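Sending over a structure as structure tokens; questions will come in a sec.
Left out: one protein chain. Kept in place: all the others.
Letters A and B name the chains as they come in the text, with residue numbers starting at 1 for each one.
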Amino acid sequence: MSAGFQSRRAPWLLRVYAFLVYAFLYFPIIVLVVYSFNGSGVGGFPPAHWTIDWYRQLFTDSALWDAVLNSVMVAAVAVAIALGLGLPAALALDRTDFPGKALFRRLVLLPLILPGIITGLSLLMLFVAVGMKLSLVTITLGHGTALISVATTEIFAGLQKLERAQEEASLDLGANHWRTFWRVTLPNLRVSLIAAALLIFTLSLDEIAVSFFLIGRENTLPLEIWSRLRRGITPEINAISTLILIFSIGMILLWYRLRTRLQHAEESAAPLVPAAIQGESA
Amino acid sequence: MYSRAYKTAVTIPPLLWVTVFLFVPYAILFCYSFWSVSSAQVILHNWNLQNYLQLVHNPIYLQVLFRSMRIAASVTVLALLLGYPLAYYLSFHAAKRKDLLYQLVIIPLWASYLVRGYAWKTILGSDGVLNGFLQYLHITHRPVEFFLYSPFAVIITLTHIYTPFTLLPIYASLEHIPRNLVEASHDLGASPWSTFRRVILPLSLPGVLAGATFAFVLTLGDFLAPLLVGGPSGIMISNVVVSLFGAAYNWPLGAAISFCMMLLVVTLLFITERLEKRLAVS
Partner (left out) sequence: MTEAATRASASGGAAATATPILSIRQVIKRFGQRPVLRGITLDVASGEFLTILGESGSGKTTLLRLIAGFEDLDSGEIWMGAERLDRIPAHRRQVNTVFQSYAIFPHLSVFDNVAYGLRAKNTAPTEIPERVTKALAMVKMGEFAQAAPAKLSGGQQQRVALARALVNRPRVLLLDEPLSALDANLRRQMQVELKSLQREVGITFIFVTHDQEEAMALSDRVALLRAGLLEQVAPPREIYGEPATAYAAQFIGQTNLLRAEVRDGIATAGSIVWRTFGANGAATYSLRPECIRVVAESESASPRSPDVTIPRFRGRIRNQSCGGAMDLIEIDCGAPSTIRARIPSPGILTGEREFEFTANDAVRVREGEPE
């Protein structure tokens, strides 16, 4: 990639346009945050007096915090399920061949592209059919299932970057498959696993489509916000939304940093490890 | 190299889970679409095609479906119009700030859907920020009604949500274009616009196709945005399904619609996958 071409000034029209697109993407977010400090409510213009009353109200709102706790628990277990099944799934896709593998791959990745309500509805029908009552458990099962695809994709990408010869070297030196998996494969997948966990946790916290149908008596945070919305919009919702935004932005940035670190590690090792030599069958 | 025990251990757990929690539920959904509900609100397992016939004959459903597809098409076009130039700017002109600008794109992507939908609700309402702003500037003297609770609102909101989804695949395919092709084009005397039209655009088509597919499919299946900002005139097909599983209590019909949606999505994906392979130049 020639640096000379890159640093060429973009036509001013393009620059302005790019800026406007960013503005469009961030405008609602900024409005939301600004109005969470607005004394005179959610709408109108311009925002009047500055206050943190809405945040103060938040902290005494026990129903909301119950929902937050529920969401965190669900998300944590969902991460466990998604990683616990996504890791073998990624390994299976990377290393094995069996009849129906293509079907398996599509099935695993389907929830990613299918509208969430279809997955949610189908699971609802399953639980009804087996007579299981709807609760946080059913929501957790739903999240875990839907997010296996995210885990599989992330871990699979990490597996592609893993040098196969390292596992062969481990076997060669006398370690059996189990030991090789713990001592060589997993440490090399560490960054992918953490990145996947972050992403799944964040997605689970925000999940609505699947949760909508699997909800029992206890609410997750998005559903709690949703039920309040139906009663009317209040700046308190702006406040909690702002907090959610800050949290998820933090997680996303962390995830991104991990991802790029993984890429850079691979690139900087290149001069040390002979390139284009792996997997040469001669 | 991998023993049978290894391959079995790695394949069976995710296969089992996916069968129980994805394949079986979808199968149940499929079965439901052939049943019907009695006036006593009991599900009758009388296998028939009534639900599907109703979909075809009853104009309401087709109307909603077409409206959904129009909305999806609008969102797709807008997302492309917004996403492509920004992706182009990022890939070809961002240089030093590329990393930062890229992060600025993915933040809205993963930041809570509900939060962003809610933000638009507060902006577009008759007491909302937009109306307040327009009145403040004396551009209007009364609140403009059609901003909120209309297909317009749904389109704006979903464009906002899905533009990053569209941008990323386009960006990826633009990044893949070897820069020396562009330099060669300039060397041969083509203007920047001509180079774009004849070299960059064709080579970026796989990414455009992928991005457009994401936007279209995800919008088509969306049910939250219509509920938040759509109002009665902004109902989309997924909302029909939701109500059939809720107040309108007709699970079999809902299942039939869901199954049709599934078929539509899978077919679309299949077609675009084929197209992408044809368009892709390695």
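Quick note on the criterion: contacts are C-beta pairs under 8 Å (C-beta built on N, C-alpha and C of every residue); 3 or more make two chains touch, one makes a residue touch a chain.
All figures in this text were calculated on a predicted structure; none of them were measured in a lab.
Considering the intact complex, the chain excluded from display touches A, B. In the complete complex, the residue from A:L14, A:A157 or A:A175 that touches the missing chain is A:A175.
Touching the omitted chain from chain B are residues 1, 3. Even with one chain removed from view, chain A keeps its contact list with that chain: residues 163, 165-166, 168-177, 179-180, 183-184, 187-188, 268-269, 271-274, 277-278, 280-282.
The working rule: only the chains that are shown with their structure count from here on.
Rounded to whole angstrom units, the spacing between the C-alpha centres of chain A and chain B is 17. The touching residues of chain A, when paired with chain B in their complex, are 1-3, 5-11, 14-15, 17-18, 21-22, 24-29, 31-32, 35, 41-46, 84-86, 88-89, 91-92, 95-96, 98, 104, 107-108, 110-111, 113-119, 121-126, 129, 141, 145, 148, 152, 168, 171, 177, 199, 202-203, 205-206, 208-209, 212-213, 222, 225-226, 229, 233, 237-238, 241, 244-245, 248-249, 252-253, 256, 260.
Chain B makes touch with chain A in their complex at residues 1-3, 5-7, 9-11, 13-15, 17-18, 21-26, 28-29, 32, 82-83, 85-86, 88-90, 92-95, 99, 103-108, 110-116, 118-123, 125, 127-129, 131-133, 135-136, 160, 163-164, 179-180, 182-183, 192, 214, 217-218, 220-224, 228, 238, 241-242, 245, 251, 254-255, 258, 261-262, 265, 269.
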